[in-house]
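My questions all concern the structure below.
Note that this is a trimmed complex: some chains were dropped, and none of the rest were shifted.
A and B label the chains in the order they appear, each numbered from 1.
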Amino acid sequence: MQTIPFLRKSGDAPFTDRGIKKAGQLLRPWSGEEVSGVAIAGAPLSKTSISHSGAHLTPQTIRTMMQSFSTYSIEEETDMWDHNITDFGDIGMHVTDLFESQARIYSVLRDIQEQHKDAFVITLGGDHSVSAGAIKAFQETRGRAGIIQFDAHFDLRNTEDGGPSNGTPFRQLIEQGVIDGSQLVQLGIRDFSNGKLYHDYAKEQGVTVYTMGDIKREGLLRLLQKSVDQLKQTTENIYISLDMDVLDQAYAPGCPAIGPGGLDSDSLIEGIQWLAGQQSVKGMDIVEIDPTLDFRNMTSRLAAYLIMQFTLFYSKRKGGNHHE
Amino acid sequence: MQTIPFLRKSGDAPFTDRGIKKAGQLLRPWSGEEVSGVAIAGAPLSKTSISHSGAHLTPQTIRTMMQSFSTYSIEEETDMWDHNITDFGDIGMHVTDLFESQARIYSVLRDIQEQHKDAFVITLGGDHSVSAGAIKAFQETRGRAGIIQFDAHFDLRNTEDGGPSNGTPFRQLIEQGVIDGSQLVQLGIRDFSNGKLYHDYAKEQGVTVYTMGDIKREGLLRLLQKSVDQLKQTTENIYISLDMDVLDQAYAPGCPAIGPGGLDSDSLIEGIQWLAGQQSVKGMDIVEIDPTLDFRNMTSRLAAYLIMQFTLFYSKRKGGNHHE
């Protein structure tokens, strides 16, 4: 076999520095063996969005943005180089049968978490409709779920007007009896972004709702502590559903539903770091980024950074990464 | 009731010139009465596209672009001011059930053409998947259809891999027995834009295929004459399915599937003018423009211009606009 100096495979990094390892290199395609630790799986579905959305492009964009970061945390003086992140790839979507696509998201995520008891799966949306199947699969494989939803919106719309869309995932879960409202805490709900009918519904169902006003008054970390304490009493494990539009438009310009009055990115980073350190947190999704609308992939960059921070603090959990 | 000088309703044109009537003003919302002449109906469906597409935004964009044109043809010295175009509005799409959306396109277009025998309906896509229902509705209400399809692609893909998408409309029509291949003439099919399997299928089914090479060698007008002559022998009326990507990327920068080697816009305009003058032509659709990708709505502008040219030459048909 010949070799030719200086020739590198198409797609390889144009430049490598011996002293810098890229976060993107932590992503190891799933080999078919059982894995543990943090893993990602793409759920590239956004045809289910009420408004036109390119959120199906996000899993691949986040992977690319991970190449913008290194593996070293100077704050924690920790190199994550040994903490591979399994990349399960993307769930194949049907071109025209969106219910089939949603069914596949559920079944693939169930299979993955069934086969990999010690894997912490981060599902990369896609729009928020993917969380319905993702949470169902999480609960079936990880036990009764407490859900912490970062979001400007309830996502509790009725499913009759438009079917199971990105506005309905938590309504579907409740109506199908997968969860009851007490399993759900919503953080960051915002003025003039929701209908009163759905606030009424949230109250009826016993959903805990913290508004942006609550966060500004009490602080995100304090509310997260309260949420985890509360959820631990009735559920086994906690699932984070992170709709990036919880952020203010200045910090997440690439969400389909941007607006003022939201969270800043530093607070969100701090919140995710804290949650990553909680033993009870066992699953997560990141949804609602549309790379076709973003500026310089700022929002996907932030998502990639959050994955790295999560993986860092996950690796430092008391008792290690292992499933209790 | 008060009036206040200089105050105009929100949405009204900021400036009106007594000597210029806008083509957009020809669009009259359907009043519920029976209408004749040229009419438009939006089929804003593009979730059925294989690739991400914003083609559902096109009906509204074309309406806006009609405001860029006046009603007067200097070449024909004809003012179209008296030739209203009925605007039936848009067919409401389901958020998540795409088969339902396609069924609605068929049923609405059938209802419209059943109730309005003398209307010439131009369906504004949306992606090319809308033509399946549109042509079925056309044939049921206007008699056995001869179809002249302008397209870089066959759109004869199998429906098993991804369901009824923007790659399959003519396959669906043939497989469902709505049409047989002899009813279909394809013009502008291009190199490296199609699969051999589907060329084989076209041949097996008796579809007439004219490539871009054929158009360059023989001329579009000559091929259109041949196509109309041939179709008239076995069909009652002719339907034009205009996929704008038959045009070269230099002339239609806003099609989802752009590429070199296509038709120029002057030839297409001339072809549409000629077809508009043919008594046998009784229906039409314009599909596959994505305003989110276009440059200054050039492609929708051209579509609006084609609608005006069509309406002009339609109005000059021997024997008038009336149904034979």
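Going forward, a residue touches a chain if its C-beta (ideal position, glycine included) is under 8 Å from a C-beta of that chain, and two chains touch if they have at least 3 such contacts.
These numbers were taken from a predicted model, which means no experiment stands behind them.
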| item | value |
| --- | --- |
| Assembly size in copies, with 2 chains present | 6 |
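We adopt the following convention: only the chains that are shown with their structure count from here on.
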| item | value |
| --- | --- |
| Between chain B and chain A, distance of the C-alpha-averaged centres to the nearest whole Å | 42 |
| Contact set on chain A toward chain B in their complex | 47-48, 50, 52, 54, 56-57, 94-99, 161-165, 292 |
